[in-house]
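Take a look at subunit A:
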Amino acid sequence: MTYEELLKQIEDRLGPMSERIFNRNRKRIYVDIPPEHSLKANRFVFEELKGRMTTATGRDTPGRIEVLYHYCFDKLSLVVTLRTWTEKPDCILDSVATIFPGALFIEREIQDILGVKFHNHPDPRRLILADDWPEGVYPLRRDFQTRKERNETPEFLRELTSEVTTP
Partner candidate 1 sequence: MGLKTWALKKSIWLYHANVGACNNCDIEVVDCLTPRYDVERFGMQIAESPRHADALVVCGICTRQARPRLQELYRQMAKPCLVLCIGSCACSGGIFRPCYHFAGPVDKVIREVDPEAIIAYVPGCPPKPEAIIAGAIKSLGALPS
Partner candidate 2 sequence: MNPIWAIPLLVGATAGTIVLGLLSKFIDRKVTAWVQWRKGPPWYQPAVDILKLLGKETVVPEGARMTGFLLAPLLGFAAVCVAATLLWWVHFNPEAGFTGDVIVVLYLLTIPSLAIIIGGSASGNPLAAVGAGREMKLIIAYELPMLLAILAAIAGSSKNFQLGSLISVSTTGIAATIGCVLGFIVVLMCVQAKLGLVPFDIAEAGCEIASGPFIEYSGAPLAILFLTKAMLFAVLPIFVITIFWGGFAFGSIGAAAASIGKYVLVLVVLTLVRNTNPRVRIDHAMKFFWFIMTPLAALALILSMC
């Protein structure tokens, strides 16, 4: 389908579910979807528009954690991003991996590092954190303090050997 047809389909079908559709430029479209419609919207883009999910990103913002799913339309040079969010501290989202297995690993990674729980994920094991990493500590959240921020700067810069990171 052409670019105009795709835009029209997005506005017609995703418009009612979404909060806003932002056509940033010719190559990027952002669609904000509330969490309860996220699975439907992803299924629409993947199965009917035939978009190819390249990756998913997570953002830690005040009050919520946003998860953005990026779908590429290679022939049209277009990337459509579906942005959903979940309120802290519960952070539960529907898993897109139930639609296609390509999202399995990226959701596991977001689960490990940002602490978003994906409901109905077929394989919710730990992916990239070490086996003995404590539960409930999410390294890429804004409130995770690296050793530098814990005011260890003078010794940190001077010392030649280091300590094991304690979260």
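One rule holds for everything that comes next: a contact is a pair of C-beta atoms (placed from the backbone, for glycine too) under 8 Å apart; a residue touches a chain by one contact, two chains touch by 3 or more; residues count from 1.
The candidates were selected such that all candidates are chains of the complex that A comes from, given by their letters.
Given the structure is predicted, the values throughout are model-derived calculations rather than measurements.
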Touching candidate - 1 or 2 - for subunit A as found in this complex: 1
So, in the complex, the side of subunit A touching candidate 1 is made of residues 129-133, 139, 144, 146-148, 156, 160-165, 167
